[in-house]
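For reference, the structure is listed below as structure tokens.
Taken from a larger complex, these chains appear in their original positions, while the remainder are omitted.
By letter and in written order, the chains are A, B and C; residue numbering begins at 1 in each of them.
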């Protein structure tokens, strides 16, 4: 559905020309004649509407899209909450899921130590990057397949489910052999080929919001995955880019509440990247749960001062443990509980 | 304190010229000679440093300020939390303060009805605008002094403390006769004359964050008030402007956690303006309390569908009541309680 | 004019209830019934529409304003360009106006030296701040009335028209005694009392765009001035706040082209604040003229390295002179010329 606003000085002939175009494209319309201008409501399927460059027609002031282009992700399509089941570990509905672990897989020892820590504190998922997208080509880029093997070994030992990032279509097959959940990072939120590729797998996908993606674009990205047949999508708010420089990003918890209205998909929050400062991770993790998030993904490192990446935003085991107690209490208020 | 980074090709003579300038200005410095460039650390009082336009000196690549210019608002100046006492109603420390009421004072009946509702639900403060800054000159601009009189009448009847906005220096005296707390709105956060004027009163001041103000600028604005002698300043996060259009603003709860580190002043949150959608007010109010906020300021209207302004973001009495129960439970986690 | 989009599951009864509200408010409407939802076009005067909090009515998904609330500033109200005449110096239409001088008035000597330099290079206006709004209370705040006297002396000597900032309603009278053009700074763009006060004077007003003001809010602020009777308003784009930190602000030259479509008012550009770096002032000043700006306001200092404020973004006399030659050539392409 779209609204076309004509200029005040638009002539009857110009209005007719627009209407003719709409009719040719097989679209229905309704005219509203105001005192100073005419508006035209356009009704029809999205593809036909999207094709029409109405703003270039003479006499048109502007057009406003009034409905979203996604469908499968919408609450309208499926009114009840989706619960993603990762071999028994659930995300969505009344379940509060916690994913934790180091930014990057650095060594088997480090990973196993982290895994035991987060398992003991009550998490169900182990996070850890084997492929690391980094701003500079000279930064540590991850252990790649060796890192994946270590993640699998940590799962073996602890029973935690493994979530790890996949950075391109070519490695989706490889990562799928090791991971329980495929993570699409913030920089790849609109890497549409990658979205389609993971949409053809049977692995649940965690889709991080892009650094400057609107909620609408984010949901459209999820639609790419679902439109290929994979309905197990988990959204993840991880901070957006604003003018504020004190924090690494601005964690947009309003997006959690918004997604709950617009979509049936579960949404979790990453307070580590969302703030970039370990001192702020606990308060913001608590806030995320209070806002209604279905889970958290948090960087925890046995020894943040030795971390190869993101040490500044990683929690110590002690702080993570304190946090788990706090969110357990808050989750009760939103009708959720840790598993 | 400031760091001057010289260009890689800067000559010894250029470095010496900068040093000479610093010495003339009475500033101390330390040279760090790297392999490819020289950096100069500048130490001295803020005024002297601020005056130097070092970036225009030949050979200088850039300068970086490494310390903040505010002092009285800093946690460093006063390590313990400030508790603002408004005739017995406390804001800060272990107290969770709730301010509620309509966007604008519309009539005595409406205001008294709202006051009774918010009082009964447990709020300590009645909010309501008598002077309304509006984007368009054709929008409702408030009842002015008549509105102030109604606020005083509502205080009389309910015992609630009154908080209302003051929009210019000329009316600070008038508003002070009626209000218990003076509110500085988001558009006036850097109206420095107004800040200085309220800084010379003995009324507590609620300082809303500017729409695009950094945390640093916000704290500097509070410094304007405190530097005139008024130490009873309450900060209020109310959403910042970002690219996201689904919400009216992006509520930056990370700012709450940041302020708690940087300053001793109490900080409260306005989830009504922060989201612009009443459906999001409850989740974001809960999140604010979980993040460690010292209170909330919320728009509540006996009948939002009839409100003269901001009806879209006002809570009904029922929803406000539900919210009060929820935040009571969450406050316990952050060591606070409703009074 | 406003569009109300109903939820797909909205009932006939809910639609009727909305229509009843519209009728009660004296508004006309048109229904458009799509396959999956109903939209309602609302027609009527702006005040009546603005009052209706339609988003809280049951069954309403959202409302979209499709027309602007300003009127006097619009191109629709006055199709031809406004030319502001400041005692013979013209801004708008085919005239390219240049305003130049130091950030702050520092001393009579400094100001006279600057005035002679900018006059000789071809500027018609002398800029210089006597009242300086500063982020920190500890920064230099201007010479106030003494500064105004110096500006008048410089006008006496050179014939340049004087433009200077007014920071509050109380000093509008004082500043008007000395200035030829009153400048409203970026932080005061929505200081509505100040806007109304200058709207009641007979002095031309230069209205800087707020740091995070949309073009629509900026034009509404101009409407405040015009609605009080003062039609001599000049708009000034001076950079907006974005995530980019290399420049002090992001100069939005697209706003110049946008204003030319939406309004008849002249619009000039401040490349000094827009970039914060003197090396970028010349390229961006050229770009502004090429984009169709009606003029420039530029910081020029006899000796930037000695400036009390904004030395980093001030041009030397030599660079200013080079710039004047460049923009003369470019102005010809947009049908304007230096006077």
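In this text, a residue touches a chain if its C-beta (ideal position, glycine included) is under 8 Å from a C-beta of that chain, and two chains touch if they have at least 3 such contacts.
On a predicted model such as this, the values are computed, not experimentally measured, just so you know.
**Student:** For validation: placed chains = 3, all identical. Expected total copies in the complex?
**Tutor:** Every protein chain is the same sequence, and the full complex holds 4 of them.
The rule we apply is simple: only the chains that are shown with their structure count from here on.
**Student:** Looking at C-alpha means, what's the farthest chain from chain A?
**Tutor:** Centroid comparison gives C as the farthest chain from chain A.
**Student:** For chain A and chain C, what's the span in angstrom between their mean Cα positions?
**Tutor:** Using C-alpha averages as centres, the distance is 38 Å.
**Student:** Could you please state the distance in Å, as a whole number, between where the Cα atoms of chain A are centred and where those of chain B are centred?
**Tutor:** Measuring from centre to centre gives 30 Å for this pair.
**Student:** List the centre-to-centre spacing of chain B and chain C in whole Å, with centres computed as mean CA coordinates.
**Tutor:** 26
**Student:** What are the residues of chain A that contact at least two other chains?
**Tutor:** Only 212, 242-243, 245 qualify.
**Student:** For chain A, which residues count as touching chain B in their complex?
**Tutor:** 212, 214-216, 240, 242-247, 250-258, 260-261, 274-275, 279-280, 283-284, 286-292, 326, 329-330, 332-334
**Student:** For the complex, give me every residue of chain C touching chain A.
**Tutor:** The touching residues are 1, 3, 5, 8-9, 28-35, 37, 39, 41, 43, 62, 64, 66-67, 76, 212, 241-243, 245.
**Student:** Which residues of chain B touch chain C once you look at their complex with the stated criterion?
**Tutor:** 21, 46-47, 50-51, 53-57, 69-70, 133-140, 167-170, 187-188, 190-194, 196, 211-212, 217, 220, 223-224, 227, 241, 277-278, 304-308, 310-312, 314
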